[in-house]
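Report on the structure given below.
With one protein chain held back, the other chains of the complex are shown just where they sit.
Per-chain residue numbering starts at 1, and chain names A and B are given in the order in which the chains are listed.
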Amino acid sequence: MGSKAIKIALILLSASFVTIMLILPLVTVLTYSMRQGWRIFVSYITDYYTIKALNLTLLAAAVTLAVNTVFGIFSAWSITKFRFRGKQALTTLIDIPFSISPIIAGLVFILIFGRIGWAYPLMEAWNVKIVFAVPGIVLATVFVTFPFVSRELIPLMQSQGSEEEEAAALMGASGFLIFRKITFPHIKWGLLYGVILCAARALGEFGAVSVVSGHLRGKTNTLPLHVEVLFNEFKLTASFAVASILVVIAIIVLILRNIVEYRLKREDG
Amino acid sequence: MKRSILSKTIAGALLLTGVFTAFAGFASDNAAGKISITNVSYDPTRELYEQYNKLFRAYWLREKGQEVEITQSHGGSGKQARGVIEGNEADVVTLALEGDVDEIRKAGLIDAGWVKEFDKNSAPYTSTIVFLVRKGNPRNLKDWDDIIKPGVEIITPDPKSSGGARWNFLAAWAFSDRKNGGNEEKNKEFLKALFANVTVLDSGARGSTTTFVENGQGDVLLAWENEAFLSQKEHPGDFEIVTPSLSILAQPSVAVVDVYARKHGTEEAAKAYLRYLYSDEAQRLEGRNYYRPSNPNILREFKDAFNLDVKLVNIDDEFGGWDAAQAKFFADGAIFDEIYRRR
Partner (left out) sequence: MSGLKTPSGRLKRDVIPGFGLSMGVTLTMLSLIVLIPLASVPLVLKDYSLSEFWRVVTDRQTIATYKVSFSCAAAAAVINVFFGVLLAWVLTRYKFPGRRILDGLIELPFALPTAVAGVALTTLYSERGWIGYLFSKIGVKISYTTTGITIAMIFIGIPFVVRSIQPVLENLDPQYEEAAATLGASRARIFTSVVVPEILPAALTGFALAFARAIGEYGSVVFIAGNIPYRTQITPLMIMNKLEQFNYPAAASIALVMIVFSFLVLFGVNILQSKISEISRGS
């Protein structure tokens, strides 16, 4: 029983898990979306409302990424590099959006900005719409993906310890310099994973957004919502065709990550 | 050093708050010159309204010389009603159930007496509950008695989570009520036998259809007539529609959401939009989209498509209206819960 045999066994086990759990569902989606032929598939994905929904989804994902990356770096830095009371509670609070049912995540914004919410009179007075409009969609997406980046960074920076940073600080380096020169090189892969994860999740988010969207076609319908609407209209094929756009975007994102990762690692080496 | 920490903290906080308010800033719609109305509807009406909106746009331009832009929204009926209550500013709603529209009235957004605002209790088109069975009807299911026999597998959505599924329950109850001479206990037994045969209780009508059609579960799907037609259309030749001897008149309701329409200044167009649903052209369009036109003359033009012999009870006469039916059957701890608890 050499290490080679173990290696092959482990790889095969992983590969079969991924095949059964991930690849087969994906293949199912693609099979369905092509069921009525290529021409009809193309007409579904180039539909006016599909394109509109795609744009909105990309916008929401872009804002989400920006917000959550900033938050991720700052929160991981403050949690792992300093000692303070209530750290566990803070970490747990950051995790909360993960554990909240997407339905509730959407509902909380309705309970603030909706007609039954406490901030509604204020919104009316300023003539601003949050829920059932684009800002609400962005907000809901940010909420559900909020911990992604920080969650990726915290265990990583924890296992790293902060001796190097402390040494640098004793030598008088500023916070930003320490981050840039010492911390960042260690965490850049983790950060990248977090960002990619966040992007993938933001693109596919359905539950929370569905509650705050109002499903106004061409205005507040995101791509996953459009998939759901088509599905509920008894258009299974069309809905899976639109879903396959999301799959393709996800695959593009993942390829990009691999290229970036490869380049950066070669620079290092 | 100390001072700068504090000021940086404040600066960071201010910056972020600024970003958020900037986002809140890009506000809603508003088109100049032309009028814009939003129609919040339920799931399977998309094609109907896509076609109807074209018809109405031409009509309004002819009549008023004004361009009208119509934004559609589709989703589960109850969820859509909730959206409107929570601030989704629809000018008109065209939902599956009178009860859902009435919730919007209770929230103070629709004026009282909306049911009588348009003809036929504000239901321009109707539907009913039918059985969708597999090709050749292998279990020979013809009526409600057949589907409660042991061994028959039924697929229906959950009346608790799907408004539309409440019609299924009520239709079965009405049938049993006739058969058992109004004996409530016998009716409960009948419904209990029916739900004992339910193998998958999806949360929505579409989920049930997928379960039945795509995943091959069950012998019979209880469905709205128009949705049964849509399933047949997606899978020609695989399924048959069986109309039971007695069913229920399902009346999807329409209403102007008065408060929002007044706010947007679209009352006139919104009213006209719904009234025009009763015109002959629109009625025919509804028939072609598998809804039964409420105009009896137009309905007769579709006698080949719909089984017009079925006896249809209506909810007001049979159950004393939505509120009463909701309280008696579907509220927490009411008859539907009891049926499951008694197993």
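The criterion applied here is as follows: contacts are C-beta pairs under 8 Å (C-beta built on N, C-alpha and C of every residue); 3 or more make two chains touch, one makes a residue touch a chain.
None of the values given here were measured: they were computed from a predicted structure.
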- [ ] Can you work out which residue in A:34, A:51 or A:112 touches the chain that's missing from view?
- [x] A:112
Open item on the list: Considering the whole complex, not just the chains shown, which residues of chain B touch the missing one?
Closed with: 5-6, 8-10, 12-13, 16-17, 20, 78-79, 81-82, 85, 103, 158, 160-163, 198-203, 207, 210-211, 214-217, 326, 330-332, 337, 340-341, 343
Open item on the list: Under the stated touch rule, tell me which residues of chain A contact the chain that is not displayed.
Closed with: 3, 6-7, 10-11, 13-15, 17-18, 20-26, 28-29, 32, 67, 70-71, 74-75, 77-79, 81-83, 87-104, 107-109, 111-112, 116-118, 139, 142-143, 146, 151-152, 154-156, 158-166, 169-170, 174-176, 178-179, 186, 189-190, 193, 196-197, 200-201, 203-204, 206-207, 223-224, 227-228, 231, 236, 239-240, 243, 246-247, 249-251, 253-255, 257-258
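Please note the rule applied: only the chains that are shown with their structure count from here on.
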Task: Contact footprint of chain A on chain B as seen in their complex - done: 19, 23-29, 38, 40, 43-44, 46-47, 71-76, 80, 83, 85-89, 107, 204, 206, 209-210, 214, 227, 230-231, 233-234
Open item on the list: Considering only the defined contacts, which chain A positions touch chain B in the complex?
Closed with: 63, 67, 110, 113-117, 120, 127-135, 138-139, 210, 214-219, 229, 231-237
